[in-house]
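Just dropping this structure here.
Of the protein chains in this complex, one is absent; all others appear in place.
This part shows chain A:
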């Protein structure tokens, strides 16, 4: 099976490609050439690895979550991308793209952001590389992620709230593309996920693939085996493709992506693009898209701004269509329950994005534990930390409100966990 895109950017001859205005073709060609030359240049690769190690703090740890493991009857490993500088896997991608920007002699970067993680990472890289930075963010997201807006501003970036359309991530991408059309001679677009026109899906994957390369080596080194399954959340899918790539050729390793199921796919308020979308073109690539019967993009919904996107990276569409990876929706409620569970069992507060992966992967772990016993291994990418999501958590759990103590909500999570532990112990 060929998992790479062809030279025109198509995965499996169908997914991806480049559906873009002619005005941007020269820039995309220039970027493609620069990226391919850079990846073939040892000096660039060494530079990239050095900045990742010294500045971002990679390799991130592979951590055995023992209490979670006990809970589900299988070994649960967490790839701790939340420990990276800026608190998410996103820093890998932006450092790669910013390094490339400098190599191309451009002086300004633009980015779009949903949750703010990519915006903060872009502003950070821009500060470090001394580049001007403008971040487009849906106006709805600037309100629900105010802390990250402040972070970006402190780092010296200009944050532009986008009011058009649904005022979320997809509209921020549209606005960033418009900026790029007018500024392409001196501006690089730091695309935030493994979606968009060729070469972004492949380039972003390459800058994120350290996640999987490290995890695979760490798993072999620490446990002497490959995991039975790997899992990650999928919005656009950069952390997921970064993890999955190392395991594509390992046929014995199950690959699971967990999509934002919002209020439940059946309600129509969700962002489970692969599970419930149709093939179409959005933001320059053919991929699964949430759309109506006229091809108009349908507004997505997720409690996680970082997953709230009606498209998905085209390589994920191909992996799903080819049957190599399985994509399953996880609801807002399931994700929030997993957020609380991980916080209480392991003392790790995950980003709500990552909590989707935890929620879905624990079901996989229970099944594998039953099939293969407690040595069955599930490796979850913990793509980001939850500090940025505390506003949502406060609201969801009623935290910090003397009248409505969070205890009630958390007690039931604990009770569920304890009851499951008891059940496991009795078996």
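Some notes on this structure:
Criterion: contacts are C-beta pairs under 8 Å (C-beta built on N, C-alpha and C of every residue); 3 or more make two chains touch, one makes a residue touch a chain; residues count from 1.
Following the convention adopted for this analysis, contacts and distances are computed from a predicted model.
You can't see one chain of this complex, but its UniProt record names it "Tryptophan synthase alpha chain", from the set "Hydrogenase formation protein HypD", "Branched-chain amino acid ABC transporter permease", "Sarcosine oxidase subunit beta" or "Tryptophan synthase alpha chain". Only one of A:164, A:222, A:267 or A:370 touches the chain withheld from this view, namely A:164. Screening A:167, A:272, A:289 or A:393 against the full complex identifies A:289 as the residue touching the chain left out. Mapped onto chain A, the footprint of the missing chain covers residues 8, 17-27, 164-165, 170-171, 174, 177-178, 181-182, 184-185, 278, 280-284, 286, 289, 291, 293-297.
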